[in-house]
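All protein chains of the complex are present and in place, except for one that has been dropped.
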Amino acid sequence: MALERFFRRKRPTKGDEDQSPAGLWMKCDACSAQIYRKDLVANQYVCPECRHHHRMPVDARIQLLADDDTFELWSGKLTPRDPLQFVDTKPYPERIAKVQDQQQRPDAVVTGAARLEGEDVALVVMDFFFAGGSMGSVVGEEVTRAAERAAEEDRSLIAVTASGGARMQEGALSLMQMAKTTVALEALSERRLPYISVLTDPTTGGVTASFATLGDLIVAEPNALICFAGPRVIQQTIKQDLPEGFQRAEFLLKKGMVDDVIPRQQLKERLALYLRLLRGGLAKEVPEVERAAVI
Amino acid sequence: MALERFFRRKRPTKGDEDQSPAGLWMKCDACSAQIYRKDLVANQYVCPECRHHHRMPVDARIQLLADDDTFELWSGKLTPRDPLQFVDTKPYPERIAKVQDQQQRPDAVVTGAARLEGEDVALVVMDFFFAGGSMGSVVGEEVTRAAERAAEEDRSLIAVTASGGARMQEGALSLMQMAKTTVALEALSERRLPYISVLTDPTTGGVTASFATLGDLIVAEPNALICFAGPRVIQQTIKQDLPEGFQRAEFLLKKGMVDDVIPRQQLKERLALYLRLLRGGLAKEVPEVERAAVI
Amino acid sequence: MPLSFEQPIVELETKISDMRSYAAEQGVDLTDEIQLLEQRLERLKKETFANLSRWQRVQVARAPGRPTGMDYLQSIFEDFTELHGDRALGDDPALVGGLAFLQGQSVMVLAQQKGRDTKENIHRNFGMSHPSGYRKAIRLFDLADKFHLPVITLIDTPGAYPGIAAEEQGQAWVIAESIRRMSRLRVPAISVVIGEGGSGGALAVGVANRVLILENAIYSVISPESCAAILWRDSTEAPKAAEALRLTADDLLQLGIVDRVIDEPVGGAHRNPGSAMERVKGALVEELAALMSLTSDEWIRQRRERFRHLGEFDLV
Partner (left out) sequence: MPLSFEQPIVELETKISDMRSYAAEQGVDLTDEIQLLEQRLERLKKETFANLSRWQRVQVARAPGRPTGMDYLQSIFEDFTELHGDRALGDDPALVGGLAFLQGQSVMVLAQQKGRDTKENIHRNFGMSHPSGYRKAIRLFDLADKFHLPVITLIDTPGAYPGIAAEEQGQAWVIAESIRRMSRLRVPAISVVIGEGGSGGALAVGVANRVLILENAIYSVISPESCAAILWRDSTEAPKAAEALRLTADDLLQLGIVDRVIDEPVGGAHRNPGSAMERVKGALVEELAALMSLTSDEWIRQRRERFRHLGEFDLV
């Protein structure tokens, strides 16, 4: 778990638009075309040449999904502690301070209320540019609170995930966030409120193995890497090449793991349709079903 | 479904001991050893040479499982009708009359109450020597009544299956017995009474695809053929050889489909242990669990 | 390619069409003659389809051009949105499922899907599901229960696929489990046999409160070909087997196996798919409305009772 190579990167990708003159143009990772950065941003970070879905900053994602002026921020009041007094080549608090400064938020997730084509939702959007979207106590608590509050306020929950896994600097406490976020979703289930997870590139490790894959519906963005163990770890373990497209969204669709792969331009519309369909069930009170005995 | 080649056989196996002098000795199907028939019978129809589990007549099976003098017959009052007026080379009623006469029972199943190492059980034992153990309306009804009565009388249910599938001479009515027997098991589930199915050679088609594989625990006898589609059908469909051991009990154990493969000599003891373990749960009333949301 | 017994119909249709062309080209008035032929055509179609043998119905049930599951999903439902995968083994193209509106009501709809051409037939495995198809059905039943969505299933399969992987992955196990799961639905469920209801593979998604069938659809414990191969040792005796098996809509209604037969347009659904599908829609809307007065417990009880009482036997 915890593919947190991110912390080691010399020049972490910011995710925000780079305002330096050199940043006006950029090369597409996928097709190598030179693209004008503003065009990419205007196109929801989808390459106009090859349709490659670049990683999307949190603010842009919220703008993509929330109806105009409807987003109300919930998260942001919690900041990491250093329960292990974790030091590798640098103390954990120093690393966190630096990335907080860079990303201008206390940790790797943003949550809030919004309307999505008029539907009341709670949004959970992970920030991969913040320490690789790793899940420690703050991310776990924010996701948990968002799920609980969504249930209280009769909102559907949409989680847009992007994560390198658990945050190892908080040790087993990070691991426990997998159970904590899973349990938090029960509040929604009990009220039969839809929870849809949107898996974006990359969603890995402890986040994939907890709330990300527990959506009533699970959708993915094109070509997103979605896995438990990262490709490098697997390659080191099995010492052989991985199949073409392995662990990518389209591969997982074939393997039966996601409901659909949805291009970013259609994402909002599709989510809205799902919500209308899932919330249009019989009004009548239907008691809990009995549990199937054994499969 | 409905692998009822049985009806076509010129000299159907009787299952009972053949009392003619020529029948004193027989050749083991598996190891070709000449065995004295009485030895085979005394050994629960398991070859003393190679341990091959021969098909077992119903009466011997009941004797194997029920404590002495505890078996009370429930079935036997229902006999097939001919709802389709089915005729192939011979009318269905003629065929049935002949096999009824031969097997001395009205259809391919025997049910009743018994004690099994002191545990109160209902037994359902299929007779493969009766029209290939095919399931028509009578078999479906007898299984259904046995499950319902077991629930009423607070008995666990043990079903020993052997079947070529649905009985095609009763057409879609036979097919519906799959749903009927499945639904009948609900009475046991609701009272949390254990249902254990014992799959013997051969269990195929509509019986496998209904009550036989819905046991809380599912066990199989060594080398038993257990399948939905028979090997010949599959071979005709895919035009290639089948893997070694395909659809046999040990193969299914590896594929995760049965809880265990149990030699006949240990069967009673093991069933008794399962029942003691399953019925030894907390006495406290535990309300129904809520149904898992998805998956 | 028309079915053999449709040949006279097709010939008459050709004749009418030729006559029309001729009239137009030559500028002669053949209105009366054409009208006469059209009346004859209508009569011929009615007679032919009123007197189909059981084996001919089997052929109609499988006729090319007959609307498939996906055709219904796309035409009589609004906003059908497919949900893929069983979360375990894969995504079976032979069983399509998803969310949709039926006249404004959210429903969960599942359809067994044969191909509409050779390429699609291969992709859909001729409508024969692997275990992942039934696992997907179970998953969608769970979802329907959670969100109170009525369930509609459209049945059209020769049967569950008999193959190595299918057996390894527990084909029998998932069919049994799907039967059980569907019987436990706490929402109303309606099944329609739209083409071929092939044995356990069909019943796995057919444990509904109301089971409807199109006039020329069939539902059988075994295909006529396989039945003939076993009983007459010759699969070309399928017509005999079809007779013996009593597998037509009317037969099944008499046996209590289906609750309602939906008439097809004259000449069969494949000659007028739009009209056939509209009739199915009408029946679904009606049946669903009628079921709405019940509660969850009643839907379950009704469904259980329905199947509990199927079977015919005598006392010894």
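When the chains are written out, they are named A, B and C in that same order, and each has its own residue count from 1.
Here is the rule we go by: a residue touches a chain if its C-beta (ideal position, glycine included) is under 8 Å from a C-beta of that chain, and two chains touch if they have at least 3 such contacts.
In this text, all values refer to a predicted model and were calculated from it rather than measured experimentally.
Partner chains of the missing chain, restricted to those shown and counted over the full complex, are A, B, C. Only one of C:R87, C:K114, C:R184 or C:H270 touches the chain withheld from this view, namely C:R87. Considering A:R37, A:R81, A:R192 or A:R276, the position touching the chain not shown turns out to be A:R81 (whole complex). When the missing chain is restored to the complex, the residue among B:K27, B:R192 or B:R232 that touches it is B:R192. The omitted chain makes contact with chain B at the following residues, 189, 192, 194, 216-217, 253-260, 270, 273-274, 276-284, 286-287, 289-290, 292, 295. The omitted chain makes contact with chain A at the following residues, 1-5, 7-8, 76-81, 83-84, 86-89, 106, 136-138, 140-141, 144, 166, 168, 170-180, 182-186, 205-206, 208-214, 226-229, 233-234, 237-238, 242-243, 246-247, 255-257, 291-295. Of the residues in chain C, those that touch the hidden partner chain are 87-89, 135, 169-170, 173.
Note that only the chains that are shown with their structure count from here on.
Put simply, the chain farthest from chain B by mean CA position is A. Look at where the CA atoms of chain A average out and do the same for chain B: the two points lie 51 Å apart.
With each centre defined as the average position of its C-alpha atoms, the distance from chain A to chain C rounds to 42 Å. If you average the CA atoms of chain B and of chain C, the two centres end up 32 Å from each other.
Residue positions 189, 216, 289-290, 292 of chain A are each in touch with at least two other chains.
For chain C, the set of residues that touch two or more other chains comprises 87, 143, 145-146, 173, 177, 180, 184.
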